[in-house]
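Subset of chains shown; positions unchanged.
Per-chain numbering from 1; labels A and B assigned in written order.
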Amino acid sequence: MTTATNRSAADSATAVERLIRMYRRMVAIRLFEERVNDLYTRALMPGLAHLYIGEEAVAVGICEALAGDDYITSTHRGHGHCLAKGASADRMFAELLGKKSGYCKGKGGSMHIADPTTGNLGANAIVAGSAGIATGAAFSSKYLRTNRVVVCFFGEGALGQGVLYEAMNLAQLWKLPVIYACENNLYNEYTHYSETTAGEILARPAAFGLAAESVDGQDVRAVYGTAARLVDRARRGEGPAFLLSNTYRFRGHHVGDVSRDYYRTKQEEQRWMVERDPITILADGLIERNLADRAQLDRIHSELTSEMNAAVESALAAPYPTPDEAEQDVYA
Amino acid sequence: MPEPEHKATAEHAETAENRSFSASSAVTKVRELSFAEAIREALAEEMRRDSRVCILGEDVAEAGTPFKVLSGLVEEFGKERVIDTPISEAGFTGVGVGAAMTGVRPVVDIMFGDFLTLVMDQLVNQAAKVHYMSGGTWKVPLVVRATLGATRRSAAQHSQSLHAWLSHVPGLKVVLPSTPYDAKGLLKTAIRDDNPVVFFEDKMTYKMKGPVPSDEYTIPFGVADIKREGRDVTIVATSSMVQVALGAATLLDEVGISAEVIDPRTTWPLDERTLVESAKKTSRAIVVDEGYLRYGVTAEIASVIAEGAFYHLDGPVMRLGAMHVPIPFSPPLEDATVPTDRSVFEAACKLCKRP
């Protein structure tokens, strides 16, 4: 991956490659998540999982703006972030199934996938739990002069946690290269964010001096463009930023959340799914502007479908850890 | 025909009565409720009785919490009394403390007990100390409900049983019900108490059914309940581990060991006398709790028994708790970390020197 600045028409070939790459990534996430839901429905997956379907453009657009050794932190709804940062689906499925070949040897599960090789500091099941960690990684970047940028992903529900403001204050005081990436999908679990969030979201980081911008989270090009600017700014040492992506989760809060009428309408869901699907939006844009044709996109789908199916199968076939492994990895 | 008298009192003599309701379902005129229903009924009754009682927490209203424990309450009591909060555990617990000091009786919901990490200052430096620091002038009638328990495949940040921390803090009371009957009676007592009470519910127990009389009753704090009488070994178990201990007791029966199972029900105040007396009687004691074993609740209870029954014990007090590791996600790993019927059975056999 390269670090993007403003691009001229000259490198439009690169730009198209980038769009196709982002398309591929979004589809990969979508297909991954559909299989997760399927594993749950077939009672093959222990526990629960929080699907990212509908929000793919956010993770993909932002991670596209990062270098391979830049860091991210993720959330309970983390599969999209992991995949966008470059994790491989088979080890992710294995982790979700509690298998030894998973990213965390089965110890973490869906909510704790971490992967040093792709700079993934880990998903966190405490809302806003990674605000400090991400800020600390940015501290290291400055302290050790590695020039890495960190993206801290979180849902708008994390705006309720005070530690986020503590962390943003520190980041701004110390001009740390960290982007707080807020995914506003409108709901904190089963409660609309307007019932939990007073004032204006963007005014909050701005009050701490951070550069604060919002973007249409269903438009991966817009997300990428804005993220690239903020990432570059951070890398130049100009300080942290807050990027608010307006998005929507198409499915339930978690795979078991199927009756959603009491907190949101079917019409609302339909509207988003039909009009605001980030994959459709990009596909339509590519075809309209003649940058890709339907067949090419279909090929991507079918390639990824085979990949994902194979990944699921290998994960299903993989062995569990043995009980004695429970006592390993407590201390380094 | 009147229902039998269910009000328990602080008298030890009366605990036999509670016991019969909680340990057996043979009593007539007693409905079967799930643990969750018992909690909900206690809240509804107290909210009807006292308009100052209200509920604060994440997704407590229409959603009725992710565990659906509170379903229906907002319909009866409205959104002024069943109040959805932002994801601000410290903030709304702090609000609970201040509200409790000034005339409201809030019941605060901490969805997963793991999130108690976020409210320790509000509970420990504020709620627990206000009464004392003010020389007894301000009171904090606050209830904090939190879940505990593993084996739900929820991994390290959603599976902990952190009640040892709260039990360590003077000024707090700590409740650990193990049956629907106890849950209802103890929660009503908690709401009426003028002190901050932390009330732990095992999330794996919510669906468990048990007898709950329809007549009103409360259960006093500091009164252990003998869930099963026995002669050869005392098994003290808390919360989720009571069923495990009862399961072990059944297995022990088969090898001719008669186990007494005692549930302290509150770790603070702690009914030391009942625990010690039982250990004196059986001369052997095992303590089982789902918190991390080391520096956990088992240590205090074992110490109390080891000291109180010192001259009667045949062997050391044994302890079983969660393995000293963060709770792993993978089922075979997670299952290895918590005590089971089998592991308690084996501990008892060892203590009783059976092969």
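What to note about this one:
Basically, a contact is a pair of C-beta atoms (placed from the backbone, for glycine too) under 8 Å apart; a residue touches a chain by one contact, two chains touch by 3 or more.
Everything numeric in this text was worked out from a predicted model, so none of it was measured.
In this entry, the protein chain formula for the full complex is A x2, B x2.
In this section, only the chains that are shown with their structure count from here on.
Mean C-alpha positions place chain A and chain B at a centre distance of 38 Å. Chain contact summary for the complex, chain B toward chain A: residues 58-59, 61-63, 66, 84-88, 90-91, 114-115, 118, 152-158, 323-326, 328-337. Chain A makes touch with chain B in their complex at residues 46-48, 98-100, 104-112, 124-129, 157-162, 188-191, 195-197, 262-263, 320-327, 330.
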